[in-house]
Each structure stands twice: as C-alpha cells, then as structure tokens.
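Once you've had a glance at the structure underneath, I'll fire off some questions.
Partial complex: the chains shown occupy the same locations as in the complete assembly.
Chain naming follows the written order as A and B, and within any one chain the residues start at number 1.
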Amino acid sequence: MPEPFVALVPLRWSDMDAYGHVNNVQYLRLLEDARVVGLDSWAGDGPSMLEGGIVVSWHSIEYRAPLTYRPAPVRVDMWVTRTHGAGFDLGYRVLDPEDVGDTVYAVAETGLVLYDFAAARPRRLPADARGTLEAHAGDPVPFRWRDR
Amino acid sequence: MPEPFVALVPLRWSDMDAYGHVNNVQYLRLLEDARVVGLDSWAGDGPSMLEGGIVVSWHSIEYRAPLTYRPAPVRVDMWVTRTHGAGFDLGYRVLDPEDVGDTVYAVAETGLVLYDFAAARPRRLPADARGTLEAHAGDPVPFRWRDR
C-alpha cells in the first residue's frame, strides 16, 4: 500500500462549541481543507481531475476521541478507498501530528462524484485521473459502527 | 409507524459556499438544530434523556439535490432508527416544506451515546427514555451508497 497523503490542518478557537470541544460538524471542515490541499497535490502538473467540477455525494464519520483547541494542527491522513466510472471515495484518519501524540480523533469516508456544471450532469472519470487515484489507494476505513 | 418529528430549520445566506450552493458540511448544522429542537420536544415534561450528556459518535449523510439559500426554511424529518443500552440512532430526511415543494435534499443518520461528563464515561439509557425513543421509532434510512 502507498503511504496516505498527510495534511496538517490548523484548528481555530471557534471550532469549539459550548461543550468546550471541537464540534462534531467542524471535523468535516477539517476534512474539507485536507481535500482541497490533497487533491491539488495529487493532480500535480498533469491534467487535473479538479478542472471539471467535483461534488460530495456522501460522508460517513466516526468520532473516536474528544479534541480541544490547541495551537498545534491536527494531522489528516487521506487515501483513496474506491475508484469507479463516475468518481471516487476517500478515506481519512484525523490524528495528532507525530511530535504531538498518537491519539486518533476520528475516521471518515467521503464519496465524490465528478460533475460537469456547465452541462449539469455527472461526467466520466478521465483515464489519467484514474491512474492518479489508484496510485493513492489504501485500506477500507475501519468504521466500528458498521458492525453494530 | 409513528409520524417523524418535523423541524423547520431556517437557512442562512452564509450556508452557501463559493459554488453558490448550501455547503455539504452545513447540512450537518441543519441536522444539529433539528436535534436540539426535536430531543427537547420528545423529552417533554418528563425526566429528560438530555439532562445528562449526549455525544455524537458517528454521522452518515447522503446528498440528493443541491440546495440554494432562500427565505423559506427546510423541513427536517427526524425519527429513531435504533435504541440500545448506551444510546440511540436517529434518521433524518431534509426536504422542502409542504408549501414549497417536494425535493429531498439529503438523508442522514446519527449515532448518539449517553455520556456522564462528571464521571467521564458512557452511561446507561434510562428505562423511561427508552420508552420515549421507541415511541418515535421509524424505518431504516434509505441510503443508496451502502449498496455500492
């Protein structure tokens, strides 16, 4: 398996809610910024899968530990869990950077669909993008709640 | 099956992102407010399951249609999909209010765990809360991506 993409995503004090922890919805904001950085990095200099549009078709996220604001960023590991004709799925792990600790705060997965906004319809994953994505393939996300 | 709880949740202009649609993460904010109103309503005058703490342990959400800011609120239907010894799961449907249309924008599910913050550990679902929740039980959430 290739190594996952690693994004360091800074927290904001306002990510905390009235319970004094990073709010569960804000974790998805952290994933959004990991995607913005990661997909841009994967696209590199080649024709980008981002050049056309991409839309989020689903998210699943499972929380593992409470997170409190601190100056240190969180680390988001990101990899590809599936590639198909109209899009791909991403897996993530939200954890401490190596020099901070080893707590895993959440695992998550996102389904993305390529979309042609001009034509208002899904579009096919280009062959070169499929190659790029397959180079970042990784394990299934170890969700626990699916075993309920 | 009992009718689901219906919350009318107003949008904010700022729910839209740079693509001009309500951002996928903001849908979870809408669900948060539906929960705040709905759980309070279900608790009624009896001993509340909210009196101790409740934490979100997971979310799944599937997007069905793009949503644009408008003065009319969205309607969030909410019901119980599972009750167990340490918590319960909620299903949701985000759609237009009856007088606005019949578009379904998203379906979602949240796992909630009862938590004793003072003792820093999960707590048991009280018997009376179980009864309350079972009175609001409904169908499984019709996720499509699970069938991939």
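What we mean here is this: a residue touches a chain if its C-beta (ideal position, glycine included) is under 8 Å from a C-beta of that chain, and two chains touch if they have at least 3 such contacts.
Only a predicted model underlies this, so the values are computations on that prediction, with no experimental measurement involved.
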One sequence, 2 chains in place; the complete complex in the file has a copy number of 4
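By definition in this document, only the chains that are shown with their structure count from here on.
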Chain A and chain B are the same sequence; what rotation (0 to 180°, nearest 5) superposes their CA atoms? 180
Could you put a whole-Å number on the gap between the CA centroids of chain A and chain B? 23
For a test of understanding, state which residues of chain B touch chain A in their complex under the given definition. 19, 24-25, 28-29, 32, 53, 55-63, 82, 84, 111, 143, 145, 148
